[in-house]
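Yeah, one chain of the complex is gone here, protein chain that is, but the others are all in their spots.
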Amino acid sequence: MRWEKDPILHVEHLKMRFGGLVAVNDLSFKVGRGDITALIGPNGAGKTTVFNCITGFYKPSEGMLTLRHKAGDRAGSDDGSFLLERLPGHRISQDARVARTFQNIRLFSGMTVLENLLVAQHNTLMQASGFTIAGLFGLPSFRAAEREAVDKARHWLEKINLIERADDPAGDLPYGDQRRLEIARAMCTDPVLLCLDEPAAGLNPRESQELNNLLLSVRNDHNTAVLLIEHDMSVVMQISDHVIVLDYGTKIADGTPEEIRNDQRVIAAYLGVDDDEVEEVEAEVRA
Amino acid sequence: MEVFAQQLINGLTLGSIYGLIAIGYTMVFGIIGMVNFAHGDVFMVSAFIAMIFFLLLTTWLGIASIALALLLVLVLAMLMTALWGWTLERLAYRPLRGSFRLAPMISAIGVAIFLANFVQVSQGARNKAVPPIVTDVIVLFERNGYAVALSYKQIIIMSVTAVLLTAFWFVVTRTSLGRAQRACEQDRKMAALLGIDVDRTISLTFVLGAALAAVAGTMFFLYYGVVGFTDGFIPGVKAFTAAVLGGIGSLPGAVLGGLIIGLVETFWSAYFSIEYKDVAAFSILAIVLIFMPSGILGRPEVEKV
Partner (left out) sequence: MTSIPTFPARPAGTNQPAPPPLLLHALRESALAALVMLGLSIPILLFRTDQSAGQQLMLTPRIGLVATMCAIIFAVRFVVCLYVARRQSQRAARQAAGVSAPQSKLAHYVVSVGVPLFLGIAVTYPLISSMLAGGLNGARYWIDLGILILTYVMLGWGLNIVVGLAGLLDLGYVAFYAVGAYTYALLSTTYGLSFWICLPLAGVLAAFWGILLGFPVLRLRGDYLAIVTLAFGEIIRLVLINWVELTNGGAGISSIPRATFFGVPFERGENGFAAMFGLQFSAMHRIVFLYYLILVLALITNAVTMRLRRLPVGRAWEALREDEIACRSLGINTRNTKLTAFSIGAGFGGLAGAFFAVRQGFVSPESFNFLESAIILSVVVLGGMGSQFGVAIAAVVMVGGPEMLRHLAFTKAIFGPEFDPNEYRLLIFGLAMVVMMVWRPRGLISHRNPSIALKERKAISGSLVKEGHG
């Protein structure tokens, strides 16, 4: 259980209230360093709310979210740990290095694919441009940094097969490409944890397979932990190392895909209680 | 105490005029999410219309009963201003619906400039004054030589406002038009799919807003007896402040906001400085928007991620 030994993210007693509605209630879990962790659960279980708390879009009502960088990493605080619930939104990406994608894709649709990837490297480039002043006079150090940024963008574009479309507006890409581009854009911020909100939604089987390979490469080649919300069981079961199941804002199961697959309670709660349906879905899950 | 009571009466009168204009802002914002910059100038046009009709009825047609004349003026001004509201929506806003967000705003600013200058060109730049129309006053009480008075004008203004607001409230809460309006507010596309004529509903919203502005315009004319082509902008901004203060999109909020703005303005002028009374209104606007953007009765907006 890597997530118990070396968690990158530790969520403790997370609670999120909207007026009278408790969307997430006393939720605790750990995300392992170098794992692909899937957060699953029926619609309205509070998955996206958890994401929004982790990435700073909501301030949790209660609870603690600790992110730990590896010792010796470019760490921000003394022991390399960040309390995400206390960081201002943009610091979560800039310092704690948590990146995310959105359920309804949020690309800069009027900007080109390349520009999208450069905006993601804003903070690095901003420093290189001497907070604009050096950049205004076109100092060589800034030019070098920009070249590096373009190279990094090119690397990702080759990886997601979009190099040919680098100069096209992001809004013109087909849906599947937009999803991959959004992941590449998040990766350009050099995250230690990548949070993906339903990355496979709306993809066809071939694209879904490509996505699996991309995510595996993110984990293996870039040492980035992945936390994803997903409904597509083929993605969840094939690539995740760890699955957490939510229902009504609380955790009902937590373990390896094997364990989750065989957890009757999960199947019942997650998929409804009708016996016939359970069998049907069990078959699908096993397949 | 006496001054306070007098200012309270004056403030409520002014406030009911602002409230009537504010409803036009709040309704249009609610249904198409646009600040109708020209609404203040529609109000100004309606004051001119009321003035001309009043002169027409009293001097040309020789109607001797002021009450009858005022009633006719009110009805005619509402009708004519409603036509203005309809035409403006049709020509300047409808073609831009669903387009670029800034376009309707620029168009509305254009309409505002057009209306003010149309009135200037067609009626002349000088303020138009008529002799006081209703001059009777009821002295409520008198102390230390200071009489607290409630004029007939103020009674007319407040009661007409109350009656028409009640009628208006009935329209938007109890009729199918009101239902259609609320449906369009929630989701215009879905409303269209359910067979609501969205264009017609929006048109009627503008028509209603303009008619209420005409009530305000008539009352303004009655109260001050002077109208000028620049009288649209400042009352417009104040009424918009009222709409925001009450919570934009909320009809009771608009009236409440109007009354508050009216009171603040009169008390500010009486106790602090009359020069800075417009600064006070603008400051309230800025402060409310910054610290309380959903106003008193509005619903807070939740950011969707």
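In this document, chain identifiers A and B correspond to the written order of the chains, with residue numbering beginning at 1 in each.
The criterion applied here is as follows: contacts are C-beta pairs under 8 Å (C-beta built on N, C-alpha and C of every residue); 3 or more make two chains touch, one makes a residue touch a chain.
The shown structure was predicted, so the numbers you read here are calculated from the model rather than taken from an experiment.
When the full complex is taken into account, the listed residue touching the unshown chain is A:T189, out of A:T49, A:T189, A:N212 or A:S240.
Among A:R91, A:H155 or A:R261, only A:R91 touches the chain left out of the display. In the full complex, chain B contacts the hidden chain through residues 29, 33-35, 45, 48-49, 51-53, 55-56, 59-60, 80, 83-84, 87, 91-92, 95-107, 109-124, 126, 128-130, 188-189, 192-195, 197-198, 233, 237, 240, 244, 275-276, 278-279, 282-283, 285-286, 289-290, 293, 303, 305.
Not every partner is drawn; the one left out touches chain A at residues 55-57, 89-94, 99-100, 102, 106-112, 114-115, 118-123, 125-126, 129, 131-132, 135-136, 150, 154, 163, 166-169, 171-172, 185-186, 189.
The rule we apply is simple: only the chains that are shown with their structure count from here on.
Computed centre separation for the pair chain A/chain B is 50 angstrom, with centres defined by C-alpha atoms.
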